[in-house]
Structure formats: structure tokens, C-alpha cells
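Removed from the display is one protein chain of the complex; every other protein chain stays in position.
Coming up: subunit A.
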Amino acid sequence: MVIKLPRFPYLVQKAIFGVMDHEDLFFISLCSKKMKNLVKSVQKVSFNSIEYIVYKIMDDGMRVDAVGKDYVEKFIISMYPKTHQQMSGIESNEIKQMEAVVLYDPLQGEKEAEFINNHILDLFGSDKEYRLETLYLVTVNTRFLKKLKNITITEFNLYDTSHVEGWEEYFSASPNQTFLTGEISLSGKFEDDSKFYQTDTIEIFEDTSISSEILKNFEGQKAYLSCEKVDNSDIIQLMKRWKSNEAFQNLEYLTVKFQNNDLFDANEIKNACEVKLTSKNAPVYQVDN
């Protein structure tokens, strides 16, 4: 028999939603526009307990968790490809809950990921912090992430080379990145004016040419680069353009670590940039108590 949720007084609806998990609320909010608005208004205070929401990209799917201020992760929704077995029982709206999962056609998935992203933004609000993690990807697949909006922190660890094109789309969709970290191996280059270079803080470990490109185009504040090599000319041009106020005016901190120090000739850079050691007769500042 039906128990009519819309007939309950507002305070009772609020109490009922108050004992539901995020994943159940997410599915209730999919039932109708009215229900979505009700969940939003009733759970506004409860959603304040969420520190951030994280999209975890996997080889064949995606999972979304809400991380509370106590740093406990609460599952919201996931998406996986339809297997032959699952396809026999698919609902017309393509949503079938096992652990709150959206099933997608194995060759697609973009529109499902975009739908989840839009619904989550609508439900939890765009002022919340959103993160992306691409942990332990073997088959690098950027099709789920390239339309994700409003993400400000990205952590990627890729075991294989990923084509830059999908990432370029991702950084265009989520341009206001504050922190980007992880191991990455990319084929191709970002556009010179890519939003990737506008990330506030970049910390990457890589073995391709991204670091060289970052040294040319970075517009953020801090960069911690660990790379196989960059050319001395990349560092020299950075120093010259920075000293002459031509570029890198936001830059506050930069480190470049080479995996092979033999490739690095510090004297060439010092000479080209007129770098002088200040250890002798360095100015001493005294601070009075």
C-alpha cells in the first residue's frame, strides 16, 4: 500500500528526509521537479554538513561521494556500463538501483555523466566544493569527465598515456581550478590559452613535456613540478619574462625537480639570467621584540 509522502505536513517530510542517506535522497529527488525542490529546501541545513563532493572516475564508470565535515564518505550515486545480464532488466529511464547506479551503454556514458553532474549541482548547490579523482586508471577514459562542471580540485593518477583533448574539454567545463595534483602522462599539448594553465596551484609528476609547457604558459600562483626533463631555455625564458614583468605576475612559488640531474646545467641559467649568489654580505634584518 502507498504511503503518500506529499500529503505529510512539511515538518514531517523534513523529519523523514532527515533519516535518509544521500543516495536515497538523490533518488527521491529524481522522482519529480516538486520532490527535487522539496529535498533541496528541506535538506539545506543538512547539506551544510558536507565538506565537499567528489567524483571518482574509474576505468569503466564513475562514483560520486559526499564527504562530511567529519571526513566520513557517504555514497551518493555511481554509473557503470550495462552488461548483457543487466540489459535484460533495464528500466525505460535507464536508471536501475542496486547501489544507486546509473547504467549506460558501454560505448557512451557522456550524457549520463553530464546528467548526474547537473542534477548534483542543482541538488547540493554550486557553492559547494567539488573535486575530481581519477585514481588508478589503466584504460584512460576521459569521456565521463570532459563535461563535468564546477570542479575546483583535481587529483589524477594515470597509469597510461591520456590524450590531452578530453582534459582540455574538462578544464574548459571546470575552469576555476584551485589545486591540481597527481601523476600524469599526456599525449598532445594544451592550447597556450588553456584553462589548465590558470589553475592556482599545480603539483604534478610527469614524464612528457607538460612541465615545459607549464613553464611557458602558467598563470597561477604556485607550481611544484617533478619531471624527466625541461630544457634550460624553458627556465631562462621564464626568468626573463618574469623579471621584465612580461608574464607570470601571479607566480609566488615555483619548484622544478628533475628525475635525472645530469641533464641540468645550473650555470647556464645563472649566466643567462644574471643570477648572483647572495650568501656573502647578504643583508641581515633584525626584528625588535
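Please note the rule applied: a residue touches a chain if its C-beta (ideal position, glycine included) is under 8 Å from a C-beta of that chain, and two chains touch if they have at least 3 such contacts; residues count from 1.
In this section, contacts and distances are computed from a predicted model.
Tell me the UniProt protein name of the chain this structure doesn't show, selecting from "Protein CBG19932", "Skp1-related protein", "Trafficking protein particle complex subunit BET3" or "CHCH domain-containing protein".
For the chain missing from the view, the UniProt record says "Skp1-related protein".
Would you indicate which residue among A:S46, A:N118, A:T161 or A:T201 is in contact with the undisplayed chain?
Result: among the candidates, A:S46 touches the missing chain.
Check the options A:D24, A:E110 or A:E228 and report the residue that touches the missing chain.
The single option touching the absent chain is A:D24.
Extract the touching residues of subunit A with respect to the undisplayed chain.
1-9, 11-12, 15-22, 24, 27-28, 30-35, 45-46, 48-49, 68, 70, 74, 91, 93, 95-98
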